[in-house]
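A single protein chain has been omitted from the complex, and every remaining protein chain is retained in its original position.
Now for subunit A:
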Amino acid sequence: MGQIVANMAGNVWKVLVKPGDQVEEEQDVVILESMKMEIPIAAEVAGRVKEIKTNEGDFVNEGDVLIILE
């Protein structure tokens, strides 16, 4: 099981995966919007999406869990 966390503070702009999806290592799974920039967040390991812990539009802080993989 792995967690994908926000690497900086910002708003969740797009969630690119849904529960059950298989993601590959380095695949972008969420795009944050911060400092007026699109910040792609990639999976560090491959896995299946178990749970999405955030909604589009939410504010997240650095270190917050966005997605749980299994």
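Brief remarks follow.
Heads up, the rule we're going with is that a residue touches a chain if its C-beta (ideal position, glycine included) is under 8 Å from a C-beta of that chain, and two chains touch if they have at least 3 such contacts; residues count from 1.
One rule holds for everything that comes next: contacts and distances are computed from a predicted model.
Only one chain is not pictured, and the protein name UniProt records for it, out of "Quaternary amine transport ATP-binding protein", "Sugar ABC transporter permease", "Heme exporter protein D" or "Acetyl-CoA carboxylase carboxyltransferase component", is "Acetyl-CoA carboxylase carboxyltransferase component".
Of the options A:25, A:38 or A:56, the residue whose C-beta touches the omitted chain is A:38.
If you put the missing chain back, the residues of subunit A touching it would be 7-9, 34-40, 61-62.
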